[in-house]
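Read the structure below first, then the notes.
What you see is the complex with one protein chain gone and the rest in place.
Entry: subunit A
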Amino acid sequence: MPNVSVNGITIDDTFAEAFGMRATAIIITAPNRKWARQAAITMTGFATSVIGCGCEAAIDVELPPSATPDGRPGCRVMIFAMGTDELQKQLLNRVGQCVLTSPGSACFAGLEGSAELKLGSALRYFGDGWQISKKIGGRHFWRVPVMDGEFLCEATTGLTKGAVGGGNFFVMAESSAKALLAAEAAVAAIGLVPGAIVPFPGGIARSGSKIGGKYKGMIASANEAYAPTLRGVVRSELGPDINAVLEIVIDGETNDAVAAAMKAGIKAVIELGPKRGAVRISAGNYGGKLGKFIYSLKDMLP
């Protein structure tokens, strides 16, 4: 099938290729929205890619007081990693250093999964013997004394082995400003999709990569086919009208969540139109040989 054009935007006849991952979610609450977000943003800092951060994490959705276990404003945070052990380590380090420390915070399970990860049942040792165990309505909590009262933390949270990482699409535009506007529109739309996160800065990656490189030890390196400054010197994927490419990388709780997020993001880019935003949408893959999950762009159109 040849490339198609929707609302003046060219959609490449290609697909995004994604991998199975392990994922978990927690709900962080605080006395107000500002501090719930602060704890969530702090614990999801330096969590853009498993290549160098150990995990990929971001706020999934913000929760109103009516939707949290303690009736305070909250955020649902999702964390993705390649293995259960690494996910457990990242979860405890990040909640221990960034949520336990944040004023007024509390932490609850955000996922019912096939297995459980330790949360409060490990962090309780901060209590140095003064921690209190409470079972309320079948849920197990730990209360750890801290300097502004108590840190309430659910003992465990769920783990899913059905998560998907690496769903993606490229937003390609005539200028950096137009590419950024289109990518921002996509990120805003994906923010409303439950169970999907965009872990890169503000949801956007400008250094989309290929696997490996010419230097020893590089897991990923410049994707020169999509670098506009190399258009004349390498076999480029870019036509003369493209001067900026931004990638939206999506991790989802399920295959369906990734597909829903890709659809929402691509719809937003198409609605913005080629004059203000992107003129072309493509996606990254490895020829279909490596990933278990394939998202064909033509299936993701609105």
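Everything that follows uses one rule, which is that a contact is a pair of C-beta atoms (placed from the backbone, for glycine too) under 8 Å apart; a residue touches a chain by one contact, two chains touch by 3 or more; residues count from 1.
As a working rule, contacts and distances are computed from a predicted model.
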Identity of the absent chain, which is to be given by its UniProt protein name, from "Cbb3-type cytochrome c oxidase subunit", "Formylmethanofuran dehydrogenase subunit C", "Thiolase family protein" or "ABC-type sugar transport system permease subunit": "Formylmethanofuran dehydrogenase subunit C"
Of A:135, A:216 or A:235, the residue in touch with the unshown chain: A:135
Residue of A:70, A:256 or A:299 in touch with the missing chain, whole complex considered: A:70
Interface with the undisplayed chain - residues on subunit A: 29, 31, 69-72, 104, 106, 130, 132-137, 141, 143, 148-150, 152
